[in-house]
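Handing you a structure now.
For this depiction, one protein chain was excluded, whereas all remaining protein chains were kept in their positions.
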Amino acid sequence: MSEFKPLGDRVLVEPIEEAQQKSAGGIIIPDSAKEKPMQGKVIAVGPGGPTEDGEVTMQVKVGDVVLYGKYSGTEVKIDGKERLIMRQRDIYGTIVG
Amino acid sequence: MSEFKPLGDRVLVEPIEEAQQKSAGGIIIPDSAKEKPMQGKVIAVGPGGPTEDGEVTMQVKVGDVVLYGKYSGTEVKIDGKERLIMRQRDIYGTIVG
Amino acid sequence: MSEFKPLGDRVLVEPIEEAQQKSAGGIIIPDSAKEKPMQGKVIAVGPGGPTEDGEVTMQVKVGDVVLYGKYSGTEVKIDGKERLIMRQRDIYGTIVG
Amino acid sequence: MSEFKPLGDRVLVEPIEEAQQKSAGGIIIPDSAKEKPMQGKVIAVGPGGPTEDGEVTMQVKVGDVVLYGKYSGTEVKIDGKERLIMRQRDIYGTIVG
Amino acid sequence: MSEFKPLGDRVLVEPIEEAQQKSAGGIIIPDSAKEKPMQGKVIAVGPGGPTEDGEVTMQVKVGDVVLYGKYSGTEVKIDGKERLIMRQRDIYGTIVG
Amino acid sequence: MSEFKPLGDRVLVEPIEEAQQKSAGGIIIPDSAKEKPMQGKVIAVGPGGPTEDGEVTMQVKVGDVVLYGKYSGTEVKIDGKERLIMRQRDIYGTIVG
Partner (left out) sequence: MSEFKPLGDRVLVEPIEEAQQKSAGGIIIPDSAKEKPMQGKVIAVGPGGPTEDGEVTMQVKVGDVVLYGKYSGTEVKIDGKERLIMRQRDIYGTIVG
């Protein structure tokens, strides 16, 4: 098994398919939304560090379900599974319950 | 019930419909306004953190009625209700009374 | 009566009509001015806070007569009266006497 | 008489007419200059404060004769006299003697 | 043998050929990826220092297998071998196992 | 005699004519240079202060012969002599001997 450790304020996210989002999370994104947000699960979190916003401390942790913009992140496959590498500043927040 | 916890300087806002705004708030936005402000109620508030403006401390709290720009925020539905995720810097101020 | 409390470095301003400006303030803006400044009275002042200029401390107070750029601020009506929400950095200065 | 108190790093300047500049100041601006500088006298000085350059301390004082770019500042008339509101960063320096 | 010592937050990277990536790393980049990431091995690391993000401390070390954007870095040949000089901010993270 | 005192990180420079540069300074600027540097002598130096680069301390002094970009500075005539007002960041360095 391979492991990916993000650098800086980056986060590795497993996207949640739309069908699963509706039944599970209780949060539905209207199709009419200007920049449609997506749901995903945090798999790995960087150490933080200096960015154009200053020194970043990480506010998400492994296991968090997060909401992020549709065009956020870079696609990558790890051990055959689709993942997204994105920056914490691109994550809107976490979903609980 | 699902809960959304905003990250950074983000705020979750429940938009107030225009009909309700006029009777309740006493604040009317003229239709001729260049960038028409909208009213909403704060549902959840992020922890603050580093942004392009430096370290942000939150100045709004849950329950505040806020005024914000018409094109601010990202639309999302939580448990079937319309919400907006926006940044505190996009909020003009709070309405009291 | 409703009250508006500005956030950050924002200020609520009551615009002074041009006819009143000439008789009262002693400051006349020539029509030929490139970006015609306007006069207004400060109604409410935000707490200051982090902006793209760094941490802002408020230099205007309620009651100040201020000069600002013609295209500054966002129009809003509070209890039927016209107001402008603008940032302190858009205010040129105060008029005394 | 009205008085204008500049905010932030702004300065109120009384422009000196070109005819007077040549006889008085000893500094002549060639007509061929790319961005022709102008002379003026400082009438009022702001308290300084945070700007996009960081915290500004004022280096000019009331009475200084200053040199500034031709397109600097905002025109205003105070008690019928032409004045310019400009930022200290737009002033090249002071003329002595 | 020549040695290259990067300045600032720069890193010297030996690109890993795509054929080797699939068998070794377990991380596959889909061809459909918007900005296809690449794999490489860190050969040398700069001391860090001031950048447009502030003071940078290095988070990668010699021997790390890293993921970076396809168009990152500057190509150079050292003792006949292809290398890339890139900045740490262009590296997404490290691959372990 | 008039004196010009630069503000902030500005420097008053007396340009050295090209004929004199070749015999005196030993530094020749090839005509093929992309942005041809020029030589000048420092006449007055500002106190430094906050700029978009942060707080600037002056590194040139009156009497220094400096090299600067061809399009740097603002032309001005003081007591009939041609001068340039430029910022220290536009000066490449000083020439000795």
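Observations
Each chain carries a letter (A, B, C, D, E and F) given by its place in the written order, and its residues are counted from 1.
In this section, a contact is a pair of C-beta atoms (placed from the backbone, for glycine too) under 8 Å apart; a residue touches a chain by one contact, two chains touch by 3 or more.
Keep in mind it's a predicted model, so treat the numbers as computed, not measured.
Within the entire complex, the positions of chain E that touch the omitted partner chain are 1-8, 10, 12, 44, 46-47, 49-52, 54-55, 74-80, 82, 85. Contact residues of chain F toward the unshown chain are 25-30, 32-35, 37, 51-57, 59-60, 66-67, 69, 88-89, 91-97.
Convention: only the chains that are shown with their structure count from here on.
Between the contact lists of chain D and chain E, the overlap is empty. Contact with chain A and chain F alike is made by no chain in this entry.
Steps from chain B to chain D, minimised over paths through touching chains, total 2.
The angle of the rotation carrying chain E onto chain F, fitted on C-alpha atoms and rounded to the nearest 5, is 105°. Taken over every residue number at the interface, the positions common to chain A and chain B amount to under half, indicating a different-residue contact.
The chain with its CA mean position farthest from that of chain B is F.
Note: centroid distance chain A to chain C, computed from Cα atoms, is 42 Å. In chain B, the residues that reach two or more other chains under the touch definition are 51-52, 54-55. Chain contacts here run in a simple line, from one end chain through to the other with no loop closing. Screening every pair of chains for touch gives A-B, A-E, B-C, C-D, D-F.
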